[in-house]
Structure formats: structure tokens, C-alpha cells
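A quick write-up on the structure given underneath.
For this depiction, one protein chain was excluded, whereas all remaining protein chains were kept in their positions.
Letters A, B and C mark the chains in the order given here, with residues in each chain numbered from 1 onward.
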Amino acid sequence: MREITFLEAIREAMTQEMERDSRVFLIGEDIGEYGGAFQVSYGMLEKFGHERILDTPITELGLTGAAVGAALIGMRPIAEIMFMDFTTLASEQLVNQAAKLRFMFGGQSSVPMVLRTPAGSGTGAAEHHSQSFENWFVHVPGLKVVMPTTPYDVKGLLISSIRDNNPVVFIEHKLLYKTKGEVPEEMYEIPLGKADIKREGKDLTIIATGIMVQKSLAAAEELIKEGIDIEVLDPRTLRPLDTESIVKSVKKTGKVLIVHEAVKTGGFGGELAGVIAESEAFGYLEAPIIRLAGREVPIPYNRDLEKAAVPQIEDIVEKARELATLKV
Amino acid sequence: MREITFLEAIREAMTQEMERDSRVFLIGEDIGEYGGAFQVSYGMLEKFGHERILDTPITELGLTGAAVGAALIGMRPIAEIMFMDFTTLASEQLVNQAAKLRFMFGGQSSVPMVLRTPAGSGTGAAEHHSQSFENWFVHVPGLKVVMPTTPYDVKGLLISSIRDNNPVVFIEHKLLYKTKGEVPEEMYEIPLGKADIKREGKDLTIIATGIMVQKSLAAAEELIKEGIDIEVLDPRTLRPLDTESIVKSVKKTGKVLIVHEAVKTGGFGGELAGVIAESEAFGYLEAPIIRLAGREVPIPYNRDLEKAAVPQIEDIVEKARELATLKV
Amino acid sequence: MKLSKENAEHYMLQMYQVRAFEEQAEKSYMAGKIHGTMHLSIGQEASAIGSISTLEPTDFIIGHHRGHGLCIAKGADLNLMMAEFYGKENGYCRGRGGSMHIADVAGGNLGANGVVGGGIPMAVGIGIGLKMKAENQVLLAFFGDGAASTGAFHESMILAVLFQVPVVFICENNQYAMSFSANDWTTSKKIAAHGEIYGMAGSCSTDGNDLIEVKAAVGAAVKRAREGGGPSLIVNDTYRWRGHSKSDRNRYRTTEEIEEWKKKDPILKFRAYCVKEKLLTEKEADQIKEKGYSDIEAARVFAEASPDPKVETLEEGVYAP
Partner (left out) sequence: MKLSKENAEHYMLQMYQVRAFEEQAEKSYMAGKIHGTMHLSIGQEASAIGSISTLEPTDFIIGHHRGHGLCIAKGADLNLMMAEFYGKENGYCRGRGGSMHIADVAGGNLGANGVVGGGIPMAVGIGIGLKMKAENQVLLAFFGDGAASTGAFHESMILAVLFQVPVVFICENNQYAMSFSANDWTTSKKIAAHGEIYGMAGSCSTDGNDLIEVKAAVGAAVKRAREGGGPSLIVNDTYRWRGHSKSDRNRYRTTEEIEEWKKKDPILKFRAYCVKEKLLTEKEADQIKEKGYSDIEAARVFAEASPDPKVETLEEGVYAP
């Protein structure tokens, strides 16, 4: 099958949906001529014109609210926040309005919108352009939160997100943009709320999100050489979470390592730990639930420090080995 | 000893600190003549004048940033955000600036400020005036997060927060404002990062935050009648967390129930579960770690629905009984 | 602009309904039948009704926390509205929203909001959507003088002009944001002037207690918006008679000031106008008033007899299917 990049898969999903459904449009900063800070929407202005590619000045709150309002009357906007760090400016509209309007109005309306945003470190852009806030939005009933990890997944998940009748926060790790993979040309949906076992194994379950899925897969390849057989589970959708798949995998392996890039304290790993520790999988646990996640620091500029601030393949190998070989 | 309300204790802490230290000032909406939406600062304008009680128009981002800036040059501002729901508008300055400036500038500066905000449901104020976002701020290195639960604690913790050289998010549950308790007139500090065992017990540890501490204590009184002896642990400071006290208590009782008002998914209960499940207490657990927390809905207006949306004493009694009597 | 008798009767009735609704709301609250808080617009009726009288039924409004008048002006069913105020299952929002969040989406009322400035960015997006749908509809977006100080306002004005949305932004300047006086905020008198600089043609202030003046100003802006002339910003100067909400102790203003404004009662003003213009006799006006109050009494009865939501349904309706 044809191989394209993660970034191209996003562009293709948006383009195909815009061709299919005239209610879909893009709104964001520098998404027109500039093509988006990461060139995700490059070329789309030529195709769809200024009527459907709405380039805005720097107005995170305003443009997010504009997406909410348009969705409220039946459009299907895709808003882009250039860096996830700036969702701090947009969260009022996302959290108080988009997430709540339907419930607050007793079901009279819905807010079918997608807010796409690049997250994560690794580009040397330092403290204000590197954060991962997924658990903030997981904490908000009314929102859905999607974190795709492969070109194939990102296309199917984005199409589902656009077609979903609820506000979806769609988080793209920057270092995934140039990764390549097989992606069908036709449109397809990957249902929100379904985890994917990216690698089957029997000794230990790694639950990883975003870029950590790729790093965990690489770690698993290392460890199989030592005879340690790792299962890598990618939730893909963080809210709603596919608890069933998680419980099943942990019951099978009896051990679990949670890996994410976001800061450990208060992060999504806690939610995963909580879900497992209160489930029937608890009785099957042969070792503590271990979280390997971002260190308790802002993301620094210096390249070595930046790397040290988030889990790397070696860190995963080490923790996974330790846990897999632990006798309790 | 003299009894005063939680609200009066806050006012007294602020007043005494302002008398002691001329760098301390208040900034917020309607904190002057109006006395604050909950009358916390009532009377302080007369005492300190407009120079130190800075009443602002509706500018959550602006006033929070103003506190950050003033702190940056050595003042000690106390900013009030009228309802925690509106920290969504202020979080850019809190999360990207206040929390990061010191690290980002390699230690050249510090940001000694307090952001006080009333949180939680129970006042019939519905979706936009009832939320609990503590875990958002727990997730941000550089911030401290304090959630006091008694008049005595709130005074000592607020004094420590004002004297702390870091940005502190200080979360006050509205339903606590009118609760009464013994509070010394003199100034005293309660160190940040120290949990408090609010009730000793041996059968089960309840770790509760905010108003849930009071509800858990009431539940414990019910259960002792049935011979179930509950330990209630109040972390008081959520970041930094007193992991040691938590682990110790759980090792002692072997069972743990986590109770908070914020929505369960993505909440601080996950962090607590994660901390316990990866600690040495794991080996002492005699039952799954259970979280009892806010339901997966915005806070509704109707009184019965509003109550049903967050844990009540009966819910705690029931869960605690179930867990305490569980044989695994 | 000359009103028809029919319209005069209609506006007069709506004004009394709003006044009666809010007086009733206050009574129900005092009687302990209602929990929470509420924001009354008594004294501001001309702004809501004058503005919304310029719309077609297919047009839209989006409101703010002080929104009872806006709802009624947009034609809300008084029973469903009162039931919502009482938190009942058959209220507009199934009792989930209450006073601060009433919406009547089918009737073109896209809802009140508890966040000051919360509706303004959405208004831009609604305008974008209306433009894309090209059905010639217009939106009125209401907010208070306090909301004009928010960042949401500034960003939204810029976007509204950039995308030339068919939206009329209406600032109901009732002189205070809680205790914060519009005179303290040094730009208060200048909100409309900002509008001009943002590039909104025809931004202006009105005597917001004069229904006729409000209707004329908003009507012109609505016409311009409908014809593709883009957004406007209109400031209706008015006054709230009651405290900000139930927590208000009125420490920031004098009784004299309140009394002064009460003399400018928008209802009496409109009534006098109708009588002078021979649109209504005093007797007809009295009958309308009576009808207004009895409509609300009927709504109260309806609301109090209505069922509460079932607790088992709590988690319904968070997500759309």
C-alpha cells in the first residue's frame, strides 16, 4: 500500500472531509498561505479558498469560540491551536462552553467541532512550545480526547472526530508529523474509544500514549532479544477510554508499565493507574503499577536537558526490563 | 480557644500578613467595596485603602498576569479569581509564566504569589460556577497547590503560602466558608507539603481533599457505630504531595478509598492511586484502590441533580463499608 | 419610525411580562422555592425588547447571565422558562441550566451564559456559520459593560470585522459590573468609539431606556448586517434597579442614584409614548399589564406543578449520539 507521512494523512483526512461535507471548514492562525506552522494545511487554501480556510490573527480564545459558535448552528469546524501550550488561552471556550452547552441546555444543541493541536517536546522550542496537557481535557466531561500515533490511525481517527457530534480535542505529537506508514487513499473511520494493541506480548503490558507508543515499540524490539515479550497497548482515545481492553491485557500479562510524555504528577498515567487498580485486573497484578513519564520540570531548551525531561527508548527498556523480571 | 469561620480565618491571615509585610497586596474583581463575591475581603478596603486593595474590571488573564509581574519584582500579591471556573481564562499566565519563569530564566527570578479561588458545587450556581480543577494545576511543575479544609488549617496554610517564594494556587471550597472552628489569634504557619491525619483508624484509609474531608469525617462517625474504624488523611497540599504519610497510612490499614469532588476521570484521585500503586504500600494492599469522586457530568442546576453529581456522606459510608468489609 | 398598534401592544406586553417574571423570580427565591442565584434585569427592559423587536423569527440571539428579558423578547414560552427557573424536568433545559443558562434553540435563542464575555466569541462563529449558510439570517449578541473589558471582547471584535459577520453586538451598559462602575473603567463611555476603530460602521450609544431609540439604532444595524454590510457595536445605556445578584449589598452606590434612575423607568416611558402617540389608551395599557402579570402567574403555577428531573437521568445528555 501507498506510504505517506502522518502529516499528509491529516491533510488528506481534512481535505476529503471538506470535499464530502460542505459544513466542514478550518479556522486558525497562519493556516492559509503559510500552510500552518507545521505545514499541515499547506495547499488547502488554493483548493478551498478563503471562505473555508479561515486565517485569523492571534486570538486563541476568539478563534476557538468562533469554532464553538459555528458548531452550535450545525457547521463542523476544525480549529487549529498552533501549539498546545496556547490551549491555556482557549480553554475557557473549550471547557466551559463547548463541553457543557449540550448538557446545560438539556440536550437542545450539540457542538460538533474538532480542535487540533500539536503537542510535545523534542524540537528545541523550549518551555512555551513543548507541553502536553491531554489530561486537562480528559478531566472534562463533554469533551472527547484523541491522541493518534500512526499515519494510518491519524487519518481514520480524524475522520471519525470530524464526523462525531461532540467537541473533540485532537492531539498531534510534533515528532510524529514526518513519520511514514501505509495509509489507504479511500476514507475510513476508526471508532473513537477503541484501544489498539500495537504489539502482542505476554510478559508485561506497556500502556503508552502519543509518541511513547513508537518509543515503546522500539523498546519492545530491544527486549524481545532478551526474551522479554512485551504487549504495547495504545488507547488512541483517552476520553472515552477503552477500559475493557486495558483490563483484559493487564489480566493477561499481570504487569503494567504506563508511559507518557506529559509530566508524571497529575498526568493521564494516574488515571490509567486508577482505572487498573480499581478494576478486576487488580487481583491479577504481580507487581506494582509503574508510571514512566515526563520529569517534574518545564521543558528546557538545551538539547540534552530536553531529552532528559521525557522518557526515551533506553528509559523504557530499563524500566520494562526491571518490571518484567521482578519477582514479588 | 476562640472560634471563627473559615472565611474569617482567611481574612485574618491576609490582614495580618498585610500588616506585617508591606509587599503583600490584594488584586481581584469586586474585592473592595463589594467585599468579594463571598465577602472574604470585606472591610479590608477601609483598612488598607485602594493602594493595596486593587479592584479590577473583569480581566482574569490581565489581573493574574499583573500578580505575576508584581511578584517578579519582589512584591507578594494575592490574586483572587472569583470562581475557579474562570481560572480557565487565567491559566496562560499561571501555567506558562508564573510556574516557569524561575526555571526558564535559570534561577534568576522567583514568583512569590498566591492565587486564591473558590471552587466546588453546592450553591445552585450550576455549570459555570461550580467546578473543581485542582488536578490541572497539580500537573504543572513550578506551581504549588493547596486545598485547606478547616478554619485552623486555612489560616496557617494561607500564611505559609503568602510567605512561600513560589506561585501557590490556593483552593477554597465555597461550602467551607461558613464552617467554624478554633483558630489562634496569633500568626502561625502550617508547612506546605505536610498531610494531616484528621482521624486515626485502622480498618481503612480514606484520603480526601477539600470539603470531602469533612464529609469523610462524618461518614467515619457513622461507621464507627458499626465497628468500622476509619483513618481520614487530608493531604492539605496537593503539590508537593506528602507521599510518605500516605504510604504509611495505607501500609497500616491495607485498604484505601480516595474521595474528591472533582470529576473522577483525569482527577487528582488518579494521581493518588498512581502514587500508592507504585509505592511500597502496593504490597500491603488487601483490596483494590477505590476512587469515589464527581460524576462524569457538568454540575447541573437542579438541587437534587447537583447533589447527585458529587459524593455525599451516604455515598462515602456505603463505599467505605463495602471496602472495609471486603474479603479478598 | 411609526409603530403599528399591534406592535405597540406586543412590546408593551413583553415589557410587563419581563417585569412580572423577575418580580416573581425574586418572590420565589425569597420564599425558598429556588436555590442558587439570579440576575434581574428590572429597569433594563427597553434594551432587550427594543433590540430584539428588530429581528425576524428565523434570526438568532445569544445572551448573557442577565437574560430573562432577552428570552421573553425572543418569544420564549413562559411556562417552560419558569419551569427552568424552578429547575424542573420540563423546563427549557430539563432543569440542568437554571436562570443563568436558559436557551430556546428552536426559537432562535442560543442561550444565556454564566461566564462574562463567554458568548461573544461564539457570536463570531455563529456569524461565520450564518454567512456560510447564506440564508440571510442575523444574530444579536448581548453582553454587559463589564464584558467589554474582557479579552474575549477584543479578540471577537477583531474577528467579527475580519470575517464581516452578520452580527450586531449589543452592550447593555447598566453602569456597573457588580460593584465596578463603568465610570471607573476609563474607557466605559468609549466602548462605541472602540467599535468604530475596530472598523464597525455605525457603532453608537443609545438611551437604552427608550425602546423607540433602541429599536431604531439596532434596526439600522440589523438591516446593514442582513445586506452584507458587516457587524456593528451598539451600546444601550441603562440601569439595573436590583442588586447584581443575591449576594449584593449595594455598598458601591447610593439610594439616591437608584431612585434617580427609577424615574427613568423604561416601561413607563414606553407606555407614555404609546399613549401620547395614541397607540394605546391608559385602559388598554392597564389591561396589557394585567395580562402580563397573569401570564407569569400561570407560568408559576405551571412550574410549581412540574416534575423534578429524576436523579437516575443525571448522566444523560452529556454527549450527543
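Criterion: a residue touches a chain if its C-beta (ideal position, glycine included) is under 8 Å from a C-beta of that chain, and two chains touch if they have at least 3 such contacts.
Owing to the predicted nature of the structure, the values given are computational and were not obtained by experimental measurement.
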Answer for the absent chain's shown contacts is A, B, C
Taking the full complex into account, find the residue in A:Glu12, A:Glu80 or A:Glu127 that is in contact with the omitted chain.
-> A:Glu127
Touch criterion as defined above, residue of B:Arg102, B:Arg116, B:His139 or B:Lys215 at the omitted chain = B:Arg102
Which residue among A:Thr59, A:Thr150, A:Asn166 or A:Thr209 touches the omitted chain?
-> A:Thr59
Among B:Ala13, B:Ile31 or B:Leu63, the residue in touch with the chain that has been omitted | B:Leu63
Interface with the undisplayed chain - residues on chain B | 23, 25, 27, 51, 54, 56-57, 59, 61-75, 77, 92-93, 96-97, 101-112, 141-142, 144, 165-166
Residue-wise, where is chain A in contact with the chain that is not depicted?
-> 29-30, 32-35, 37-39, 55-62, 85-86, 89, 123-129, 295-298, 300-305, 308-309
Can you list, in ascending order, the chain C residues touching the missing chain?
-> 149-155, 158, 161-162, 184-187, 190, 193-194, 197-199
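By definition in this document, only the chains that are shown with their structure count from here on.
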From the C-alpha centre of chain B to that of chain C, how far is it in Å?
-> 36
Residue list for chain A, restricted to those that touch at least two other chains = 61, 92, 96, 103-104, 141-142
Listing for chain C: what residues touch at least two other chains?
-> 93, 95-97, 101, 113-115, 118, 151, 318
